[in-house]
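What follows is a structure written as structure tokens; I'll ask about it next.
Every protein chain of the complex appears in place save one, which is left out.
Showing chain A:
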């Protein structure tokens, strides 16, 4: 099993780096070529969410992305925001998406979660084992080489 770990300051500019690394490791792990766009989008969404939470709570802590391959390709995106911030993640129905009352932040959060749930079959959002924060764990199958 190989593991690649990337930690970055919670700034939007670094999310692209995380996407690029995540896709490069996925390709090397043997994730099917046709799934790579979904891997790119899902890692980006999970990191965007983490960066937004750190900024919302004024946390300078690093966001961590850990990628590992064994029988599958597993990506864990770890933030350090209060756990209650993760409660309420939900997919929004179409009639609410364009509602004037919905804030841009809530819209982006809802849409981001819809993308994660839609593109990742094996998705788990849970509290981190130690300390404060949330782990978004995503798993994709790999092809035998």
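We take it that contacts are C-beta pairs under 8 Å (C-beta built on N, C-alpha and C of every residue); 3 or more make two chains touch, one makes a residue touch a chain; residues count from 1.
Rule of thumb we're sticking to: contacts and distances are computed from a predicted model.
Taking the options "SoxY-related AACIE arm protein", "Beta-ketoacyl synthase, N-terminal domain", "Anti-sigma factor antagonist" or "NitT/TauT family transport system permease protein" in turn, only "Anti-sigma factor antagonist" matches the UniProt protein name of the chain that is not displayed.
In the full complex, chain A contacts the hidden chain through residues 12-13, 15-16, 19, 37, 40-41, 44-45, 48, 51-52, 91-94, 97-98, 100, 104, 107-109, 111-112, 114-115, 118-119.
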